[in-house]
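One protein chain omitted, others in place.
Chain lettering (A, B and C) follows the sequence in which the chains are written, and residue indices restart at 1 in each chain.
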Amino acid sequence: MKQSKKVRMGMVGGGKDAFIGAVHRMAANLDGNIELVCGAFSSDPAKSIFSGQSLYLPATRCYAEYTQMFAEEAKLPETERMQFVSIVTPNHLHFPIAKAALEAGFHVLSDKPATFTLQEALDLADVLKTSGQLYGLTHTYNGYPLIKQAKHLVATGALGKIKKVVVEYSQDWLANKDDEISKQAQWRVDPLRAGVSCCMGDIGVHAANLAEYVTGADISAMCADLNAIVDGRQLDDDGTVLLRFNNGARGILMSSQIAIGEENNLRLRVYGDAASIDWSQMEPNSLWLRSNTQSTQLIRTGVGDFCPAAQSAMRVPAGHPEGYLEAFANIYQNFAKQIRAFEQGLPCSNATFDVPGIDEAIRGMAFIENTVKFSQSAIKWHDFEISPSTVSGVAE
Amino acid sequence: MKQSKKVRMGMVGGGKDAFIGAVHRMAANLDGNIELVCGAFSSDPAKSIFSGQSLYLPATRCYAEYTQMFAEEAKLPETERMQFVSIVTPNHLHFPIAKAALEAGFHVLSDKPATFTLQEALDLADVLKTSGQLYGLTHTYNGYPLIKQAKHLVATGALGKIKKVVVEYSQDWLANKDDEISKQAQWRVDPLRAGVSCCMGDIGVHAANLAEYVTGADISAMCADLNAIVDGRQLDDDGTVLLRFNNGARGILMSSQIAIGEENNLRLRVYGDAASIDWSQMEPNSLWLRSNTQSTQLIRTGVGDFCPAAQSAMRVPAGHPEGYLEAFANIYQNFAKQIRAFEQGLPCSNATFDVPGIDEAIRGMAFIENTVKFSQSAIKWHDFEISPSTVSGVAE
Amino acid sequence: MKQSKKVRMGMVGGGKDAFIGAVHRMAANLDGNIELVCGAFSSDPAKSIFSGQSLYLPATRCYAEYTQMFAEEAKLPETERMQFVSIVTPNHLHFPIAKAALEAGFHVLSDKPATFTLQEALDLADVLKTSGQLYGLTHTYNGYPLIKQAKHLVATGALGKIKKVVVEYSQDWLANKDDEISKQAQWRVDPLRAGVSCCMGDIGVHAANLAEYVTGADISAMCADLNAIVDGRQLDDDGTVLLRFNNGARGILMSSQIAIGEENNLRLRVYGDAASIDWSQMEPNSLWLRSNTQSTQLIRTGVGDFCPAAQSAMRVPAGHPEGYLEAFANIYQNFAKQIRAFEQGLPCSNATFDVPGIDEAIRGMAFIENTVKFSQSAIKWHDFEISPSTVSGVAE
Partner (left out) sequence: MKQSKKVRMGMVGGGKDAFIGAVHRMAANLDGNIELVCGAFSSDPAKSIFSGQSLYLPATRCYAEYTQMFAEEAKLPETERMQFVSIVTPNHLHFPIAKAALEAGFHVLSDKPATFTLQEALDLADVLKTSGQLYGLTHTYNGYPLIKQAKHLVATGALGKIKKVVVEYSQDWLANKDDEISKQAQWRVDPLRAGVSCCMGDIGVHAANLAEYVTGADISAMCADLNAIVDGRQLDDDGTVLLRFNNGARGILMSSQIAIGEENNLRLRVYGDAASIDWSQMEPNSLWLRSNTQSTQLIRTGVGDFCPAAQSAMRVPAGHPEGYLEAFANIYQNFAKQIRAFEQGLPCSNATFDVPGIDEAIRGMAFIENTVKFSQSAIKWHDFEISPSTVSGVAE
């Protein structure tokens, strides 16, 4: 047996005090298959080195610039250099970094939203195609085992014909002006760094992705109403979008960052004509399957039979709660497997490895731009379009 | 001490097999202060007598026609004849019966929606004013003690400035064509008996009323999207309405009769800028009060201090669950007290006795007609108007 | 059709400020089949009349003494006099009142515990047999529809062979010395009025009854540990009893009146070798049916199929919560039906009408005396015996 090695990861962003960078690293660490080998954690060389060293990296692989990192890493022997880069910066940097990485021959796993604008996402698709590399997008919530089982239940007809989808993603961390003090808040309410949307771009897009992932249907039309509830906000911090899906189903997407008392309330309900499912991220190991003629079934992680995708996303026996980091780790694990398949010349599509990719990137950016554009319209319904817009991003 | 007597009630509708009539009677019975003394339970004299006798009434006070009942009862001595009539028929009969009762000198407690059309509700207001009698509307869900406490919390500023309201009323009893077999279903899907709306008229109006009752604010604008999900339905069986309130708050009202697996899911969330409340009818003895800086408070019926309206709506100690019939009984109890005050010449407004009345009747009918009308418009937002319309009631 | 009449009830106890008397009356009122016609609400004639008049009774049927009431009522025509008496006094009076009522030819529906001592319960059985009348005991919690369904599931083998029973009844209303201020508390902590036990006599006996009712098995041995947690208490306010059942199952019964934060937490779990059930009185419309190989089933009142006993104990559609008063009313309704059967010469056993009776009275009193006696023993296990004891009732 030839000694196998861990998949080697570099990181851009995620220095000291960055919340999401630490989350990505824990997700990458959990299963012991991925190794952080380098990073450009900050544009300040000293800070980047300090961050890297606290992560046990040698100073030589702590870079101040991602361009430098890609160049230097590319010079290393194939068995040493990083294989993929994890991008955990604010939104406006996602595209240039991803583009540079792909062009330098590295796979990319990016935080969402994929890019700053829909146009960038479309451009990224071209770059990706040319590069021949892999691209993954961390729509974390797809990583939960019971979400995979929910998708399976819909796909196998357990719900009958889908009639209605209700998806909600509510938080309260931007409920007041004072909440903008944190670093994470500052860039999200800033059009120059977040893009045309705050709420829809940060969390609404997760909800939209989850609805499409589970139902296997595409949003085809929307009626959007975005709000900037807190005085002085330039971007939306709340909104509701009525939906039509291409399978005929109706839907409602509610999202808010000012819903005080809501922690991280992502909930999906899908109603068919035979049964419905109900899942909440804050109790992710429970999936409710209901009909109007029989007792409700409470499907619990680890109890009973599951589809392979759900089964392989579980790590511990029933009753040992798995949570957000495990869901996140599932995205990383699947992407690491995808890279190994790529390197062995095996089939390695995102679909095969259940990793959100460039299609989700484009649809997500279109969703964000559409909600902002349609919200400003006096007309109720608009077709979902994948067409870069010139909306200003200022709500109302 | 002069021997007091129970308040005497007559009933129109509610014969054998009628669901809601039995509910009204249990609500009236519970506290032992109201006595059923007569009824026109069916337009078939034999059936009406059969129903009345099974309710222990003498045959002489079981009437085949409500007009006959009002005439005959009016001839009885003041201390024997019925004091108020409970109207539990299908919607299209509410107005003529209420009008006749008021004109014959009887108080009216009516099931909702108040009338068949908004115009009738406006006419009813005139009749009521002329009659000098009392009028109550059984918006049952206002009767729950924790709803009264929720109203109190909003009114006393515990939530800060109200920013967002999410109210949902979902059921599944009309999820399929086959579900129309029951008597209760048949008239609700029939425009000739239900009016312009099925879902909004039957349950959406409860949700709208609850939101206005608790927040103390009025809906001022709406964006409506009603659906007839089940093939062949002439009226809506599902819908979503985006809301603006006259205090600046945004809102979402979701209602459905086809949301399979939903039993009777009425849930209200009100988000202020300081705290939020969350209440679900299916667990009515729990009220959640949440902020983003402190632990959540779970307010439980009977534990701690309550406003007088909530306190007087509780019957048993904490942990002894009170439910739907008790909430319903609270409407009846308050109406009975209102009648006693009326008879003693004391102040007896609906507001004083916390009984929904003609104002709620009019706003409810306006809500129903508005949702249907606005749903048919291509324009997103419309002002809430109290203006009788000519909409056909056929969804989409 | 001959006009039927409501079943006529008298009441002993339950005057102003008495909690449980009002509960019994609401339970009797709810369905409109029972009429309160007389009462000896207080031993003070003026108070009894005052109480009775506030309940709309004529002064002539408000008695100061139960003996007088039974004598006077017996003189009334058969179609007017009370048919059964509801006994809602403190424990020490249950037996003499029940005895007198039975001997005067009235049926008895008694609050629990049935008597002051086991000997009295045994004596009562003799009186009852001689009288030929009916006797019911308000073990309220048996009245919940899902408890009846739980009993059905056990009886029909859905759980397999029963292995373990865990029943808990915890409250906190006597958690501190200060809590003894209320009238209801005063007599319950007083050996002269409550008997040998406070906690086991007041609520532990409900838990024991519930376990036996649902499993259909009898407690056959016990290891008891009662505590008087609050300083100065003469009777137990907390305790645990390990159980053996005559079907081989093990059990645990926990009960407390000092478990601060517990409202009225009666919960029953029954584990078979194939499945288990779990029911909590504070969410009484949910019954969990679990196995270790399949998804959990959540059985909800009104959803799916039920055994006839459960079905007839439900009043409103799914999702309209039914609670404590409805459960209590089910005992009253069944007892009223039993009386009608009695009067028509039909089979009218307690078992037929699902009404707890003299057998439960005796077993309950034996349970109470056994727990006190066994708790004082240094030996771990004792057989459950139906043998009047001379224990002092002072815990520890």
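Basically, a contact is a pair of C-beta atoms (placed from the backbone, for glycine too) under 8 Å apart; a residue touches a chain by one contact, two chains touch by 3 or more.
Because the structure is a prediction, the values reported are computed rather than measured.
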Problem set entry | Chain not shown, its touching partners among those shown | A, B, C
For this session: Decide which residue listed in A:V303, A:A336 or A:M365 touches the omitted chain of the complex.
Result: A:V303
For this session: Check the options C:T67, C:S291, C:S312 or C:S389 and report the residue that touches the missing chain.
Result: C:S291
Seminar exercise, completed: Given A:G157, A:G248, A:G319 or A:P347, the residue that touches the chain left out of view is A:G319
Exercise. Which parts of chain A are in contact with the chain that was left out?
Worked result: 1, 3-6, 19, 22-23, 25-26, 29-32, 36, 50, 53-56, 58-59, 171, 173, 262-265, 281-285, 300, 302-303, 315-326
For this session: Spell out, residue by residue, where the missing chain touches chain C.
Result: 163-164, 166, 172-173, 175-176, 179, 223, 225, 227, 229, 238, 240, 242, 250, 252, 254, 256, 258-262, 269, 271-276, 278, 288-292, 296, 377-381
Seminar exercise, completed: Across the whole complex, the chain not displayed is touched by chain B residues 289, 292-300, 303-304
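By definition in this document, only the chains that are shown with their structure count from here on.
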For this session: Taking all residue numbers used at the chain B/chain C interface, answer same if over half belong to both copies and different if under half do.
Result: same
For this session: Take the average of all CA coordinates in chain A, do the same for chain B, and state the distance between these two points in whole angstrom.
Result: 44
Problem set entry | Separation of chain B from chain C, taking each centre as the mean of its C-alpha atoms, in whole Å | 35
Exercise. Out of chain B, which residues touch more than one other chain, so two or more?
Worked result: 173, 262
